[in-house]
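Note that one protein chain is taken out, while the other chains of the complex remain in position.
Chain IDs A, B, C and D follow the sequence of writing; residue 1 opens each chain.
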Amino acid sequence: MSAAWAAARSAFRLKVLPRSLVSGGVILGLSLVLALWPSLLAPYDPTAFDYSALLAPPSWAHPFGTDNFGRDVFSRVIHAYTIDMQIAIFATIGPFIFGTIVGAFVGYAGGISEAIFGRIVDATITFPFLVLVIAIVSVLGPGLGNMYVAVGVVGWVFYARLVAAEIKVQKRLDYADAGRVMGYTPLRIIFRHLLPNAITPAIVYWMTDMALAILLGSSLGYLGLGAQPPAAEWGVQIADGKNFMNTAWWISVFPGVAIVLTGLGFSLAGDGVADLLRVRR
Amino acid sequence: MNATLPILSIDGVSKRFRGPYSLMRRLKGEPPLIVHALNNVTLEVHRGETLGIVGESGCGKSTLARCLVRLHEADAGAVRFEGKDIALLRGDARRAFNRRVQMIFQDPYGSLNPRMTVSQILGEALFVHRMRSKPEIPGRIAELLDLVRLPQDAAARYPHEFSGGQRQRIGIARALAVEPDVIVADELVSALDVSVQAQVINLLLQLQSRLHLTVVFVAHDLRLVRHISHRVAVMYLGQVMEVNTSEGLFTAPRHPYSKALLEAAPELDPGQRNRKVALRGELPSPLNLPPGCPFAGRCPNVFDRCRTERPLLSPRGRGQFAACHLTDFGTPAPNANDPTGLLLP
Amino acid sequence: MAMSANMGPNGNTGGNENAGLVVRGLTTTFDTPRGLAIAAADVDFDVAPGEIVGLVGESGSGKSVTLRSIMGLIRKPGRTTGHVDWRGRDLVAMSAEELRRIRGSEIAMIFQEPMTALNPVLPVGMQIEENLIAHTTLTARQRRSRALELMNIVGIPAAERRLDEYPHQFSGGMRQRVMIAIALACSPKLLLADEPTTALDVTIQDQILKLLLDLRDRMAMSVVLVTHDLGVVAATCDRMAVMYAGRIVETGTVAEVFARPRHSYTRGLLGSVPRSGTSRTMLQSIEGTPPSLTNLPTGCAFHPRCSFATDMCLKERPVLEAVTSPTRTVACFHHERVAAAEAIL
Amino acid sequence: MPLFSFVIRRLLQMIPTVIFILIVTFILVRLLPGDPASAMLGDRARDADVERINRQLGLDQPVVVQFFYFVRRVVTGDLGNSIGLKVSVSSLILQRLPVTLMLTGMSALIALVLAVPLAFVAASKRERLPDSIIRGAFQMGLSMPVFYVGIVLLTVFAAQLKLFPVGGYGDTLGDRLYHLFLPALTLALSFAAVLMRNLRASIIEVMNAEYVDFATAKGLRSRVILFRHILRNALISTVTLFGLQIGTLLGGAVITETVFAVPGAGRLLIDSIYGRDYPVLQGLTIALAVLVSLTFLITDIVQAWLDPRIAR
Partner (left out) sequence: LERGGTLTYGRYADSLFLDPVLNDANVDIWILSNLYDTLLLPTDDGKGVQPGLASEYKLADDGMNLTLTLRDGVRFSDGSPITPADVAWSLKRAAKKDNGIWGFMIESIDDVTIEGDKSILIKLKHPDPAILAALTVFNTAILPQKQFEASPGATDEEKAKAFAEHPIGSGPFVLKSWDRGSSMKLVRNEYYWAKGEDGQPLPYLDGINFELIPDDATRILKLTSGEIDGAEFIPYSRVNELKSSGNLDMELFPSTRVAYITLNVRPQLGGKDNPLSNPKVRQAMNFAVNKEAIIQIVTHGVGKPQTSYMSTATPLHVGDKPLYPYDLDKAKVLMKEAGFEEGFSTSILVLAGNQDEIAASTALQQMWAQIGIKLELQQVDNPTRTQQYRDGTFVMRNAAWTDDIADPNEITSYFVYSKTIDALHTGWKSDEADQLFEASQKEMDPKKRAEQYARMQEIYNAEGPTVPLYETPYPVALSKKVHGFLQIPLGNNIFAKTWKEK
């Protein structure tokens, strides 16, 4: 009896995804739904003014209160999912892909390319990231598009570094040699064999990076270099509410909660993905 | 010696690796440290035979095996496949060579891409070398699985779902997929359990006779090498110390090192115990090779010449070669004065 | 609990200095995501003072877990039950502090991998002296000279200098010696050696095994020697126990077991090893693969791979029982048939 | 000796990095729209004034020429004068950088003090309630924008509880430490979260290492095992991360210094971007690059000291 039970349990457990992936996935899934269809939940137009309800505290009509324009904070927080999830994805996908490809080549080729890349890495991590991004955004002009470019110019290095390091490990393993002995081309070995095994840290980092991108987006929004008003974006909202911390805390607190929650989602998902992709040997 | 052309010949191959090169050495203008992994190795592999290669860890067995399949390029000397120097092969010729000389690796866990299923692993080999047309590939995969005695449902599974022995069979199947002439097996079974080792060895023996394979069998387990090989080469510190037929080596080793190696291996018979240490000391570092015989430091029969002059591999009759100044070492002569001859039963 | 018949040479378990180690019903389980893994089940065996007992079995059969359970090294999610009587006191029931005092002083352990068992960031001298600090009142100077002495005992040249070096500066054989030196630091009465030579070359293995024999003689120490190499057992041990899937399936003196194995698994093990004069013949392999510990076959765990198996083996689990003498035990319904089967070779 | 060669090698490696950064900065700042004169003079400037000032600053020359002059001066150790503040850049850097160093140093310290013990607790109570609480809390620290954390800490600890001063920098050393505590804490939170995460993972890994079992088998006391065997090994990988994060920490200082009115280099950097104060921006970038490189060097040395396998 108990043996049957144990067998059933083990079968069940095996199919089950890592717990953190499930909880992270649920948070992110919901976020994505809100990002795609914010009007499902948001009762008001996020940019509509209401002069009769400036700085109104949370109430049934406005669950998160209103801001200094009388805009519904709840609707703004919800609508901000669209922009912030977009930031999370767009600011990181380019660096992820480009960095992964560069990292794969550098890690495989080694030698001079590795030395050059090493200096680029040094320079990049030596330069305060935020400052560099600010400078680049200042050159290109504010706005999300340019922010993606700025983040991408710097961000790919980290992916490339992770992938290169992992490829260096992987290329010494027997299965890589096996590929060479089979007469496979380097391209096939890199992309068909090594990369799938080397990319896990990059994917895990990607999860974290998406959370970081939202934070960076907020910081830039706060500095006025990210999303442009009247768009609802959490960083912009926090910046909007900064002067009202004492009198209307709800303007900045709720977007703050949203940031933390989404960050948590990404981080849990990252842990989960790491679990899921761990090579079983 | 066999008059026919050897399928693989190794002709004075040397391989060096660059060791750590500290700034201190650079500043002093000293050259980087060099690991002498192979020194002037000469060997022949004949069609259809199994050549065993034994030696202690770090003596260069794997390096040699890798030179054979061109995972390493030799620094000096040449490896010839059917008389052609493999270092000169380019493009299609190189691919053809790669197809015909395959390698199987030691680590059953590391040698298979963990993210590919068995059918992907085998299918890729078949596809890249155009061994079969696309629709025929699944059938061929089934045949291969059958050949290495894996169940058919193995095709859809990932390496981690198999035991070590099964994985080695997948490795063998991958090598066989391209229908090679030569298989270089580097420590094929050392990572496996005794009971499973036997399965894989049996499989290799069967396949060899069925497919007329030539096998280079690299291992450190003397019992295994003796069991499977026609001829055996004993290596020490990047050099071949002795080449002998399997029986010849085990009954009358012609090199003191071979003898010590045999003595050190524990006998399976509890009645044959002894308390004498077979060989003292350890393998010296390949970073700075001694000028004379590499074994001089540990050899019980050492004399002055050994320390200054490196003995060359020279014939000892009946297909035997040894690199030792004691040319009559191990001769099965009834000469009672020879202290080294008494070992043989 | 099935054990009463097997009390070993020191059947009296009363607390006395000469009792040695008496293991009874030692069971260790792990709660894994795949279910409960019974890594060691009902393990019974004894070790008399001065005796070397070999523990053999294939990978994953629970040899290391047994040793670790004796030392109380099983961590969550693992759990150990049963009795380990050391000189009359039960180690399993002992308080952590009492156990700590015994570990490293009366009972010492050598680990399988000298590479990973030594702390890479501490000089080896420190790692030896640590043991002395924990269990003796020696002064720093005395500790240092004891460490030097130990290095000499295990045969590490230039000990004075090497004490300050780090593990990575030692070769594999030297590291294993360092580990032995650490284990010997407080002159233990029992040495648990977990595959001390598996990672080493034959010549080094030979040196280390001979060293162990020497030490046993000089210090009247008992040794449990875990290995999967039957040759090592044949060359070193007095008695042996064979494990399969977490259970001991056969015990006896080495000579008895080698001459006439009474368990089909033992028989298979002996058959899988190539012997002289069997060149290029099929080996007697044990077909199939070892079972998963979370999903053991019913009845005798070995029955799916056993050529002697009958319906009974499928339904009922044989217990370990004394056969010809109190120290000759086997867990097989058909041990007479196995013993009578034609000799291996 | 090995350490010495190691240090020399690393120092030599810094040179191309610094040159690379120098070029990038130089080009980047000149790509920024707007010039120092407009930045300085603001809306009321007339064209003639702007031109005059740009001429005085040599900004009418081609960029290559400017770069040449700049490098020539840097080689002689002269970083030039600030355009906006009208003092020498080196004196500015000497005045501001130590503040930021102290701030980052303190926050690194606080991060360690927070992360190390809690990582131990989390690792040993792995997957249980304390672990979840600790990880959750640190995750929050990681997910909150720095400026937000700063304002919250200020409001609670300085304004409400009056435990700390509201920003500023002090005069005496003790006073400064006291002033810098809250900003350092703000910076430390996300840093601690990253450290904790990494340390927890490596502690778990080290705890499962064979040498820890071997140490237990030697009969060592658990305290000895913890400190001598586990902590030291777990710190090795964390030290690298620690070094890498210093750059990030300096980046975070930019915002923290503004929120807490700390007159540090981070704020100077931002001001110099907004003020198009090229000499300050360039000088400061070099200083920071050298500094961060030195930090890497130091962490490498610490790591080499912790891990004898490295410096061969």
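Keep in mind that, in the parts below, a contact is a pair of C-beta atoms (placed from the backbone, for glycine too) under 8 Å apart; a residue touches a chain by one contact, two chains touch by 3 or more.
The structure displayed is predicted, hence computed values, not measured ones.
**Q** For the chain omitted from this view, which of the shown chains does it touch?
**A** When the entire complex is considered, the left-out chain reaches A, D.
**Q** Could you tell which one of D:92, D:146 or D:246 touches the chain left off the display?
**A** If we include the chain that is not displayed, D:92 is the one touching it.
**Q** Which candidate, D:40, D:74, D:231 or D:302, sits in contact with the chain we can't see?
**A** D:40
**Q** Would you indicate which residue among D:114, D:134 or D:151 is in contact with the undisplayed chain?
**A** Looking across D:114, D:134 or D:151, the contact with the absent chain belongs to D:151.
**Q** Which subunit D residues would touch the chain omitted from the figure, given the whole complex?
**A** 32-36, 38-50, 52, 56, 84-87, 92, 95-96, 151, 154-155, 158-159, 162, 165-169, 258-261, 263, 267-268, 271, 273-276
**Q** Contact with the hidden chain only, please: which subunit A residues?
**A** Counting over the whole complex, subunit A touches the hidden chain at residues 47, 49, 51, 54, 68-69, 138, 141-143, 222-225, 228-230, 239-240, 242-247.
The rule is short, and it goes like this: only the chains that are shown with their structure count from here on.
**Q** Just the number, please: Cα centre separation of subunit C and subunit D in whole Å.
**A** Taking the average C-alpha coordinate of subunit C and of subunit D, the gap between them is 53 Å.
**Q** CA centre of subunit B versus CA centre of subunit C: separation in Å?
**A** Averaging C-alpha atoms per chain gives centres 32 Å apart.
**Q** Which subunit A residues sit where two or more other chains touch them?
**A** none
**Q** Touching residues of subunit A toward subunit D in the complex: what are they?
**A** 119-120, 122-123, 125-131, 134-136, 138-139, 211, 215, 218-219, 222, 235, 238, 242, 245-246, 252, 256, 259-264, 267
**Q** How about subunit C: which of its residues touch subunit D in the complex?
**A** So the residues of subunit C in touch with subunit D come to 68, 71, 73, 100-105, 108-109, 111-113, 116-123, 130-131, 134-135, 166, 168, 179, 182.
**Q** Tell me, which parts of subunit B touch subunit A in their complex?
**A** Residue list for subunit B touching subunit A: 66, 69, 71, 94-95, 97-99, 102-103, 105-107, 109-116, 124-125, 128-129, 158-160, 171, 174, 178.
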